[in-house]
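Remarks on the structure that follows.
In this view, the complex is presented without one of its protein chains, the others remaining in place.
Now for chain A:
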Amino acid sequence: MIVASGLTKRYGDRVAVDRVSFTVRPGRVTGFLGPNGAGKSTTMRMVIGLDRPTEGSVTVDGIRYLDCPAPLRAVGALLEARALHPGRTAWAHLRWMAASNGIPASRVDEVLGMVGLEAVAGQRVGRFSLGMGQRLGIAAALLGDPPVVVLDEPVNGLDPEGIRWVRTLARDLAAEGRTVLVSSHLMAEMALTADHLIVIGRGRVLADLPTADFIAEHAASYVRVRTPQPAELAALLQRSGADVTRDGDELRVQGVDTAATGELAAGAGLVLHELGLVRSSLEDAFMTLTAGSVEFAAARPAEVTR
């Protein structure tokens, strides 16, 4: 279990993480979701004591990372894919890490096998592709067989197969009863991987809820109708209990489906120019939620027509 309370990191005037509090529970995958620059990495770095919080604290299973007797056995972390010396072999990299925490050397071969790198164990990691480096980072995270696993953007640089592999891995680790925190800036990826979401933007927690709730709450679909008689149709729909918003000759209807809308219009003899269901994507919901908190927002492109 990871518990952050009032966690704050300031760099001069810039607030990277702003009074963040959350609890990451064991037995499920918790997605740490936010746009780039939202403070995900800084928060994760504070979890394992690389950065010192300006205020607040974060503990892992009740103690600060710094106070863990053998930290690699308490928390496995993938922070940066390239937190390794390019001249060292994959095996040597894991070997020194194992030695530092009293983990037997045999475990090195074990985790190399788990991530599918045993064939290149003797190669210098400078020659590794981004994906191989990412796998080695994950092997390092699993080295101490830790009850808590923290993965910062683990699918970066992975091919689709690798992405699926990480997804399965995260879910399996959680199924074993471990605490799993996975960060991403991709909502779609998190929807597939995470059971629970912590959404962060501009250093603040914007949402902390089960993924299913997030989808139900934020990704509502609606019926779109275009008609030359919008006022009449809107009144008709509202009388039947629908929620209607009008924009010129277009109506956005929630609470009734396309069939019911069409039948209502036909019954009243109203002309329809268009009738369809619009599914709002999770990515849209995420964008909406974090819209005000994107650090470097691009100029909004012309409104996308659906």
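What we mean here is this: a residue touches a chain if its C-beta (ideal position, glycine included) is under 8 Å from a C-beta of that chain, and two chains touch if they have at least 3 such contacts; residues count from 1.
By definition in this document, contacts and distances are computed from a predicted model.
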Of "Ligase-associated DNA damage response endonuclease PdeM", "XdhC family protein", "ABC-2 type transport system permease protein" or "Metallophosphoesterase", the UniProt protein name belonging to the chain not shown is "ABC-2 type transport system permease protein"
Pick from A:17, A:84, A:265 or A:289: which residue touches the chain that isn't shown?
A:84
Touching residue (missing chain; options A:95, A:202 or A:218):
A:95
Would you mind spotting which of A:6, A:27 or A:116 touches the chain that isn't drawn?
A:116
Residue by residue, what part of chain A touches the chain that was omitted?
45, 48-52, 65-66, 68-73, 77, 79-80, 82-89, 92-93, 95-97, 99-104, 107, 110-111, 113-116, 140, 144-145, 161-162, 165, 168-169, 172-173, 176
